[in-house]
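Missing here: one protein chain of the complex. Every other protein chain is in place.
Read from first to last, the chains carry the letters A, B and C; within each, the first residue is number 1.
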Amino acid sequence: MSQDAALIINNIFGGYFVKYNGSKYVDAVNDVSLLIRRNEIFGIAGESGCGKSTLLKIIYGYLRPPLIVKQGSVILPLKDEKVSILSLSEEERRRKVWWKVISWIPQNSMNVLNPTMRIKDNFVEIMRAHMNIAKKEAMEMAIDYLHKTGLPKDVINAFPHQLSGGMRQRLVIALALITKPQIILADEPSTALDVVMQRGVLQLLANSQRTLRNTIVMVTHDLAIHAMLCDRVAIMYAGKIVEIATSKELFEDPLHPYTQMLLASLPRLGDKELRQGIRGSPPDLSAPPKGCRFHPRCTYMKEICKSEPPLLVEADKEHFVSCYLYSGV
Amino acid sequence: MIERSKILLEVKDLVKKFRYGLFGFEFKALDKVNLKLGEEPSICTLAGESGSGKSTLAKVILRVYKPEEGIVLYRGKNIYELKKSEVKWFRKEVQAIFQDPFASFNPMRKIYSYFQETAKSLADIKEEAEINKVVDDVLAEVGLRISDIKEKYPHELSGGELQRVAIARALLTKPRLMIADEPVSMLDASFRVSVLNIFKQVKEEYNISFLYITHDLATSYYISDYIAILYRGTILERGPIDEVLKRPLHPYTKMLLESLPTLDLRKREYYMHPIRLSQIEEKEFLATGCKFVSRCPYAEEKCKLQAPPDKIVNNSIVRCWLYHK
Amino acid sequence: MTLQKALSKSLRIFGILKRVLKFSKKFRIGFILFLAILALGLASNFSPPYYSYLYYLPTGMQPKFESIDLIFGTTADGRSVFWVLTHAIMNSLIIAFVTAMIACHIGLVFGLIAGMKGGAVDKTVMFITDAFIAIPGLPLTIMLVMILKPIVNLIIIGIIISIISWPWSSRMIRAMALSIKEKDFITSAQLSGMSTLKIIFLEIFPHILGFHLTNIINTMLGAIGAEVGLAFLGLSILEIDTLGTMIYWIQRYGAMLRNMWWWVLPPVMTLIFLFIALYLISAGLQEYLNPRLRGGR
Partner (left out) sequence: MRYILYRTLLLIATILMAFTLTFLMLKALPVDIVKNMVARSMAVTGAALGDPEAVQRMYDMYYELFGLKGSLLEQYLGFLRRFLTLDFGISILARPTTVREIISYRLPWTTTLLAFSIVIAWILGNIMGAIASLFEGSKMSKTLQAIAVTLYPIPYYVFAIVLTYLFAYIIPLFSLAPVRIPENIFSLEFLSAIFQAMTLPALSIIIPGALGWWFLSSRALALNILSEDYYYYGEIQGLPKRLLLRKYMLKNIMMPQITALSLNLGGIFGGALLTEMLFNYPGLGQLLYQAVNAGDYPLVLGIVSLSIIGVAVAAYILDLIYPLMDPRVRYG
């Protein structure tokens, strides 16, 4: 089982200490464990503020105040050793892990390029920092790479503001792929694009995954994108994973009430049937509800849901869910 | 003349220009836009990606941006040539809600003061008790109570609640036309449908027509009766929603529909079929011919030179040379 | 009724003051420092009638603690440094206040007009403002004071300094008005039937008010500095004591050469403390008013 693991995430607890009117702790990620395999596209879905971006930051080991990790580990099985990302120093992560093994496509990626740097300098600097090659060589590689991915090669001399949002977003993806990393973390890589450009960007990602046979962890709130792209999907709600399954299972036979209600609320093209939203709103994570965090909004709520948080159990083959409807107390 | 009075809103050959950058050149954010909304309450979607000019059109119709060319007729009256008394009438009749509910309320004012202001200056209700009653009515319509908002500032409510408050405030004047500019795109998926359901419900109960501006074709199909597809400031295709989305005419509409990700896993294979992407988006606004020419698979020399005129095909109106043969 | 309203309004200002004091350490330090200097300035009301006479006291005396006249020693022309200092503070503050009131409000009006009207009006106002900013202030004021010398007084000095200060306020206010104008809540206000005047006062002005306050403080700071600069050249009102003219006379009498530290230190230190106090007040206010730093209330 762990033979083909690309990333093992064990019982992560993490969040933010916000200093305002005294200090308060926002419990953004609560007891999250995941096993992400080699050669798969793994999706993490959830609404805004459910902790999916925070989880990515923790996996990558980019921990800046006010973000802290209280507990848990992230294990990266490499060929000859097992690296525990969270126990390295940031300098070591920079030398050993970042962009060599894991690269990151950050949120809002059409606006993350340094406005005063040409595109080519972005490629050259990142290759010099992680691949130990000369400037000229790096330049050639970058041009060659852009050509292969179907981007026009004259963009290399442009400044970011001269390019369209979609082009910038594709370049940020190209930057994440240039070092051929084993794992790519993609945080909303296609939001704010029109659907046509979105499709192009997602195709770029998926095609590179097919050729490199590496792992993509894909975070987005848009379930349709998960349906189009991912092999397995995890649903997060209020800092917890509530369901993990293969895409087929998840979209055709969702188990958790939250997943069911969410899928049922989505309007579909060609279907005007009246749909219902989920009542109530997600909890304030500085004071999350006891027990199952979804219980105040759940229609199947039982007494036990109010006091004891349910465990994530395998309800079906490869289909994990955290709900008392399936664990049978 | 009889024909005209049956039309609620008519936009004719509208052109709105902006300057690009601080010292840059001029471009047309809206280029000869035509649109008609009938008297019968209906929801019309204005669909387009970011930068297609859809919010600009909303602001022109709301009398915020004055257009350079063309006219906007509301119930046969040019809204930029209204008399003083008619301005108030127009404000009463046409209301709007915006994308970001937190930006559409002044963070320094209590929410309730917006209701008071609207009631006093537009709905002509002066007495506190009466205002209270009317406000309670409109709030009930969106599933809230007056006690939920009375002493609150905008940041004390959630985005979903605030958006419903915005709808309630707009309902206070008993408008005939409501312009909703991306009203659900900033809301979480679990709230979206409830806000959309409110639209459906008040359309029937209050006889309100909606201009629903969005980039999301799935929600648009869910609530709309008509749709207009906007691209770089021009409407490329418009017509009844079933017509346009089930039998799209314009190559752009077709491309949009093909690229839409869906929850249907059988479409995966198709979704990964390679597509051609535009490389020079910003310059498309300046194109003199058809704005879609650089991405269009059927583009001909003629398309580059001259913009096609509107043409009625089946029940839709399409702006493409393909249908002029 | 109106009295009660006015009273409750002024009480609200005290409430805000209390909150800012509690919120910002910078403001607290600056405010206390300023109050101390102001108290010293207000003490000028108790000065003996002979304070303005030359050679009334022994010349160049070191500080002696036997009487209040001699507490800071005396000047080279036989005046009490202490009483001169109190009057200097008061007069400098008057100049600062006059300047701030004139310059900031001209700036406010021009900035609001430019920002709200837009188009040709905006372009014209901004062109004039930009041109004024590009004129170096000191040379211009030198010329003005030289020419107006026969009639110059505290108010006129304030007006002259305002001429070089207003464009800065105007520029900033315009930028703020422009950004607020584009906000959706302004459109909401229009849709709820508010008149343009009401929108300016109820929607835009409250957002600018905070900046306006800090701007007043900063302009005061600049005005005090400008007066000192003019006085250096002998271009202030030499017959009246201000912090600037005090330094002028120190220079004139070579007080530093004669090592009369008790005469040099009081105005210089007062100036430095006054600058720091005003700066801290404006920085503290800014922190309080910036919602991003405050964490969204």
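Note that contacts are C-beta pairs under 8 Å (C-beta built on N, C-alpha and C of every residue); 3 or more make two chains touch, one makes a residue touch a chain.
Nothing here was measured: the structure is a model prediction, and the numbers come from that model.
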item: Listed residues C:106, C:142 or C:202, member touching the removed chain; value: C:142
item: Hidden partner chain, touching residue among A:126, A:242 or A:323; value: A:126
item: Chain not shown: contacting residue from C:70, C:189 or C:235; value: C:235
item: Sole residue of A:11, A:114, A:211 or A:307 that reaches the chain not shown, by the stated touch rule; value: A:114
item: Touch residues of chain C, complete complex, unshown partner; value: 127-128, 130-140, 142-144, 146-148, 150, 221, 225, 228-229, 232-235, 247, 251, 256-257, 259, 264, 268, 271-272, 275-276, 278-280, 283
item: Where the unshown chain meets chain A, residue by residue; value: 60, 62, 93-95, 98-99, 104, 106, 108, 111-117, 121, 125-126, 129-130, 159, 161, 172, 175
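FYI, only the chains that are shown with their structure count from here on.
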item: Length of the line joining the C-alpha centres of chain A and chain B, rounded to whole Å; value: 32
item: Rounded Å distance, chain B centre to chain C centre (Cα mean); value: 50
item: Approximate Å spacing (C-alpha centroids) for the pair chain A, chain C; value: 54
item: Of all residues in chain A, those that touch chain B in their complex; value: 47-48, 152, 164-167, 192-200, 202-203, 206, 221-225, 227-229, 247-248, 251-252, 261-263, 265-272, 274-278, 281-282
item: Residue ranges of chain B touching chain C (in the complex, touch as defined); value: 59, 62, 64, 88, 91-92, 95-96, 98-100, 103-109, 114, 117-118, 121-122, 155, 166, 169-170
item: Chain C to chain B touching residues, read off their complex; value: 183-185, 187-194, 202-203, 206-207, 291, 296-297
